[in-house]
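Missing here: one protein chain of the complex. Every other protein chain is in place.
The first chain written gets the first letter, and so on, giving A and B; residue counts start at 1 in each chain.
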Amino acid sequence: MELFLKSLMLGFASGGIYSLVAVSYVIIYKATRIFAFSQAGMLIIGAYVMWQCLIVWSLPIWLSILISLAIGAAIALIIERTCTRPLIGQPILAPIVVTLGIMLLFRGIGLLFWHGEVEGYGASFLPLGAWKIGFMSLPKIQAYGFIVCMVVIALLISFYKYTRTGLGMRVVHEDHLVAQNLGINVKRIFQFSWIFSCMVAVIAGMLLGNIQGVGLDLDANGLVAIAAVLFGGMESFGGAVIAGLAIGIIQIFVIQYLGALMPGEITMLVPFVFLLLILIIKPYGLFGLVRIERL
Amino acid sequence: MAVDIRNVTKKREQRYSYGLTLLRDCIEKDRVLPRDEDIFKKTILKVEDITINFGGLNALTDVNLELRDGELLAIIGPNGAGKTTLLNVISGFYRPQQGDVYFQDKKITHYSSHRIAEMGICRTFQNIALYTGLSVIDNIIAGRHPHIRYNFLIGMLYFPWARREEARQRAISEDIVDFLEMEHVRNTTVGTLAYGLRKRAELGRALALEPRVLLLDEPMAGMNLDEKEDIARFIIDIHEFLSIPIVMIEHDMGVVMDIADRIAVLDFGLKIGDGTPEEIRKNPKVVSAYLGEE
Partner (left out) sequence: MTINVDRPCGTFDRNYYQAMEIFRTPLRKFLMIAFIVVMYILGFIADDYILSLLIVFCAFSVGMTGLQIITGYAGQISLGHAAFMGVGMYTVATFQAHLGFNFWMALPLAGLFPMIIGMVFGIPAIRIKGLYLAFASLAAHFVIVYVISNWRSVTNGTDGMYLHRPETLLGIDFMIDKYYYLLVLTITIIMIYFAKNLTRTRLGRAFVAVRDNDIAAEVMGINIAHTKILAFGIGCFYAGIAGALGGGYYEYVNIEWFTLTDSIWYLGFLVVGGLGSIFGAIAGAVVWKSLDELSTLMTPVTEALMGGMAFYASAAFTLIFYSLIVIVVLVLEPRGINHRWQIMKRSYRLHPFPY
């Protein structure tokens, strides 16, 4: 029972972050129809920039977060302007390869500036320690992390729902041409989407850095989140959140209960086997749109 | 030139001294129904009580249609009437919720699209669906796919018989290119061709499949008068020379009335009329739904 509850808790904690990363994929995919693998690399950049500000330069925490977000936004603008805008209308392979290239570029940058060493924020970001609830302990990092994830997602969804720009973004999600004809600046919306997405990825990177340590392997989490995006159905924020939590919980449970039966490291195997199952059983996910093909 | 009127075949051969003869030999070789005076009475394709809906939208409701051998059937109807859906059902791309399709008295409703195509139900598409990366001649040879008789290993090793087979297929395809008067663009990538030529290339690809039934989805849409006349001439030539039945969706009433043997009218997924052009012109339901009140 204790193992079950502990696994559930850990699952929720990592699932929250998967949700956040999945949402960052979904933002760009919905707006531009590009699946930005680069967001996996963004996790590394976010975590390292935060570490640089917070630990190396010893800046106050709010300033560090602001700087990280600003750098995330700047990178988003550069990517959008130089890499993905010329690719509009290109065959599907081009954006896939370019965003994968950007992912590896970020990995290279992380290696160049921070030498790929695993660092930690120590106590200076989220508080350490744990709460005791009955017979089990709840680590504060993971609890706070989960709360931050949910708050960020809630903020995003309410932005889409209640603001004028959000409305424009939802129109762009439906159809680029229609949106353009309605007088919406589609390019601006693309920029906004990239900025939001990269900021979300930066936040996810910080939280992951706090839990797993700041390092180059953070992009693996980004790849795991792909399974969540697919399970939720490429075009749905709600789906991404639910599926992210589900993937986190499934991953932890399989590792806890079946890990002993399987040799080696199965952290990456579980989500991807799950992804294959989804692709075979329900390729458009839980809440994805099934498009009727026409001739 | 003295032409023996009684010998129809000979007359045809003289008239079409160019193009399509190789293709006709392929089709004649395994024709199921005999070519005699009664061919018009044989039903070759039958659509029975087809109902299909997409999430509540009734695309087709209890549509019945018969295509007799050697006949040119036109399907008309306003946009959204379900004409293309009907063709998609026949070629196995959509599965109807109810009803069956019979081809030469064989039920083909559950067959996969490529098997239906292999049996000889070939079609063109409303929005051109060519293989854009291939040249015209390659598109047509790609259409020969089910009729090429070697497997991929033989192709990889390029044995002499594979080479001979390729040359044979190329001969048939060049024949079709000649017939469609596309010699000057045969090595051009279809993606760069003009609209009318692309439509023609698509017709060529459908012909390459050795059709027993040819389904044409708006072959003349968006063309000017000259191009329309060309296509109409091709359709009539194919129809007469290969003596295969043709189903044609077309909006141009002039062309339809001129070349069709029979016309079926669809409106909101229902068949509201079926008959010779004369009958259709007088059918009050059709007139009110489609041709407009006088």
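The rule is short, and it goes like this: a contact is a pair of C-beta atoms (placed from the backbone, for glycine too) under 8 Å apart; a residue touches a chain by one contact, two chains touch by 3 or more.
Keep in mind that this is a model prediction, so the values were computed, not measured.
Engineer: Which displayed chains make contact with the chain that has been left out?
Structural biologist: Within the full complex, the chain left out of view touches A, B.
Engineer: Considering the complete complex, identify which of A:Leu177, A:Ala260 or A:Ile280 is in touch with the unshown chain.
Structural biologist: Among A:Leu177, A:Ala260 or A:Ile280, only A:Ile280 touches the chain that is not shown.
Engineer: Considering the whole complex, which of B:Val63, B:Ala117 or B:Ile246 touches the chain not shown?
Structural biologist: Only one of B:Val63, B:Ala117 or B:Ile246 touches the chain omitted from view, namely B:Ala117.
Engineer: Using the definition of touch stated at the top, determine which of A:Ala76, A:Leu230 or A:Ile247 touches the missing chain.
Structural biologist: Candidates A:Ala76, A:Leu230 or A:Ile247; residue touching the omitted chain: A:Leu230.
Engineer: Taking the entire complex into account, which one of B:Lys107, B:His184, B:Arg233 or B:Lys282 touches the absent chain?
Structural biologist: B:His184
Engineer: Tell me where the left-out chain touches chain B, residue by residue.
Structural biologist: Chain B touches the missing chain through residues 91-93, 112-114, 117-118, 122-123, 125, 129-134, 138, 141-143, 145-146, 148, 150, 152, 155-158, 162-163, 166-167, 170-171, 174, 184-185, 187-188, 192-193, 205-206, 209.
Engineer: In the complete complex, the non-displayed chain touches which residues of chain A?
Structural biologist: 35, 82-83, 86-87, 90, 92-94, 96-98, 100-105, 107-109, 111-112, 115-116, 223, 226-227, 230, 262-266, 268-269, 272-273, 275-276, 279-280, 283, 293, 295
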